[in-house]
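Taking it in order: structure first as structure tokens, then the write-up.
Removed from the display is one protein chain of the complex; every other protein chain stays in position.
Chain lettering (A, B, C, D and E) follows the sequence in which the chains are written, and residue indices restart at 1 in each chain.
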Amino acid sequence: MATQTQGQAGSGRPIQGQTQEARYERGLKKMTEIYGVPVEEFIAPLGDLGRYMVEFPYGDIYSRGGLAARDREIATIAMLTALGGREPQLRVHMNSALNVGLTADELYELILHTLIFAGFPTAINALSVLGDVLSKRDSGQKSV
Amino acid sequence: MATQTQGQAGSGRPIQGQTQEARYERGLKKMTEIYGVPVEEFIAPLGDLGRYMVEFPYGDIYSRGGLAARDREIATIAMLTALGGREPQLRVHMNSALNVGLTADELYELILHTLIFAGFPTAINALSVLGDVLSKRDSGQKSV
Amino acid sequence: MATQTQGQAGSGRPIQGQTQEARYERGLKKMTEIYGVPVEEFIAPLGDLGRYMVEFPYGDIYSRGGLAARDREIATIAMLTALGGREPQLRVHMNSALNVGLTADELYELILHTLIFAGFPTAINALSVLGDVLSKRDSGQKSV
Amino acid sequence: MATQTQGQAGSGRPIQGQTQEARYERGLKKMTEIYGVPVEEFIAPLGDLGRYMVEFPYGDIYSRGGLAARDREIATIAMLTALGGREPQLRVHMNSALNVGLTADELYELILHTLIFAGFPTAINALSVLGDVLSKRDSGQKSV
Amino acid sequence: MATQTQGQAGSGRPIQGQTQEARYERGLKKMTEIYGVPVEEFIAPLGDLGRYMVEFPYGDIYSRGGLAARDREIATIAMLTALGGREPQLRVHMNSALNVGLTADELYELILHTLIFAGFPTAINALSVLGDVLSKRDSGQKSV
Partner (left out) sequence: MATQTQGQAGSGRPIQGQTQEARYERGLKKMTEIYGVPVEEFIAPLGDLGRYMVEFPYGDIYSRGGLAARDREIATIAMLTALGGREPQLRVHMNSALNVGLTADELYELILHTLIFAGFPTAINALSVLGDVLSKRDSGQKSV
């Protein structure tokens, strides 16, 4: 297919007849699956920002075929580490990454990989977050 | 209203019964208004990224009440300048800013304002983009 | 005026006969107005960095005509949110924004607007700062 | 294994008896495999920076087990896109990603995924790089 | 002195009786010395942004004692490299650095040093700028 070889997958047209409620429900299901815990108490205090988060990142992007959840979390951890200053989200997505099948060792390898593109400080900060996440999980705590 | 004084405007629930096509049409109209030129040829080559751009930034965010288009372009120019390395978008939104009523002098003042928070290099780069945009408009060119 | 249509407002020449003390006093007055509280105790421990802050951002930039205080705070909040990792300044300027007439709802809309250009993590962090600022103000605390 | 559950893979001790030449040769082989073309002409003009690039990113990091080349390129493309202003490296690694088995459609999905964490401008810029890379490859050009 | 051991050099008070013209003249002289070429044609098209550049970075900061011009250019090159996307300023300040006594080899070492804190892509981009600057200087071109 021509558009595929041009890296432009998708028709670029809205999905026919789909309502916003359906999109929201799809997003809520996907977000719950990725977070591994009920997400309502996380999104409720955010108001419409919470709604957009359910709808766009989870209802639209994460719900697309063509890239596995594991691949998405690899990309997510790498970006959050390299950009720096996004520790709360790094914490959430390290849990997500473990939920969708990445191992602690793979997360460690991924942090090492960011050294090449973003240097040592952000990697060391991410490793500290990973340590916290793993010890919380070892002690049985489940949270976003 | 309680949620308003907490800076959490909006119900956080999807709009009832609204279809994706309606959202897309609303976004296309808003994006055309902001860009000041037909946008189809800009978004078509982007595939689904173009669709999301119509739907989320323009169909959802720019279409919200509560913040005027002029205010939104002030925020946009400031962010694109301060983040750096986003010259193509800066060019588009300097045109948008002029389209929604900001003057060339106000854009100049806005670039000066970024000096405080992001320093001189990104401001000088933005001023160079502004100079290009203004001379293209003076010579009658209209484009994204 | 030719320079205005080129987005290059101002003569580019120093103001004749103005002393540094006059500039400092103008900056101190403007900074106090923007912060909404006495600023001496904030700037004194910064040494010459405090003096430069009074003189350049407030005595020079904020004191310029051509862009209203409200517009400046829109730009400021957008930049500080999008750049990330500048939470102390975000806290100060959310108060400033409220002092110069932006409402809590407008700040919320502004944070939503940053989603387009900088993504979800920095917006969520800014919303958390906004929540803190608003609850401190509700409980009657006034501070930088 | 204890260190694995703590996300701290590896002994943290240097590999016994390994020489720098062996490390360099391993890096050169890995870098050639990832780039898909001979890399000497790319690294020679960089002097010792070229040597470090062979040794550390490729001889050390990319050569580690525990994370597949495909996973590494997912992380790399995501970081380079989100950080912005790194177009030359994005071009190289889009080729690398295709070399190690990612499809053009997967790269497109990956760019869409960055929208969540870094917004639209950097994604649009990355999509433009992807378009260039794909048309060069379609026309039979092979280069770093 | 107490303030010195607290890293808060300077009285924090404006310099008595100094006029803005004197500050501007001091800045113009310092900026010309650092750039190594007449700077009027560079600053004139910037309007008041040019004036602020003369006054604040050069009239205030670069003119302070306590840090040598060579030290300042080391800091400048390191920041511009690590932040990325500031190539025009990197070009100017690589020339400045050579003007105030840094050697081409020291600039090369400095770029290598940024690898630790910001990774390989920004260092490779800076090395490319350095190569251009050096070959322009070898061929006798003097410019900002």
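Please note the rule applied: a residue touches a chain if its C-beta (ideal position, glycine included) is under 8 Å from a C-beta of that chain, and two chains touch if they have at least 3 such contacts.
Not measured: the values here are computed from a predicted model.
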Residue among A:G12, A:G59 or A:G85 touching the omitted chain:
A:G85
Using the definition of touch stated at the top, determine which of A:I15, A:A68 or A:L127 touches the missing chain.
A:L127
In the full complex, which of D:R23, D:H93 or D:H113 touches the chain missing from this view?
D:R23
Residue among C:V39, C:M53, C:A82 or C:I116 that touches the chain left out of view:
C:M53
Option touching the unshown chain, where D:D60, D:E73 or D:E87 are the choices
D:D60
Residue positions on subunit B contacting the omitted chain are 115-121
Listed in rising order, the subunit A residues that touch the chain left out are 84-85, 108, 111-112, 115, 120-125, 127, 131
Residues of subunit C (touch criterion as defined above) contacting the omitted chain
45-49, 52-53, 57, 80, 83-86, 88-89
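Going forward, only the chains that are shown with their structure count from here on.
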For subunit B and subunit D, which third chains touch each of them?
A, C, E
Interface repeat test, B-D vs D-E, C-D or C-E, passes over-half contact pair overlap for D-E
Whole-Å separation of chain centres (CA-atom averages), subunit A against subunit B
26
Euclidean distance of C-alpha centroids - subunit A vs subunit D, Å:
21
Please work out the Cα centroid separation of subunit A and subunit C, and write it as a whole number of Å.
33
Each of the following residues of subunit A touches two or more other chains, namely 8-9, 45-48, 52, 56-57, 80, 83, 86, 89, 115-118
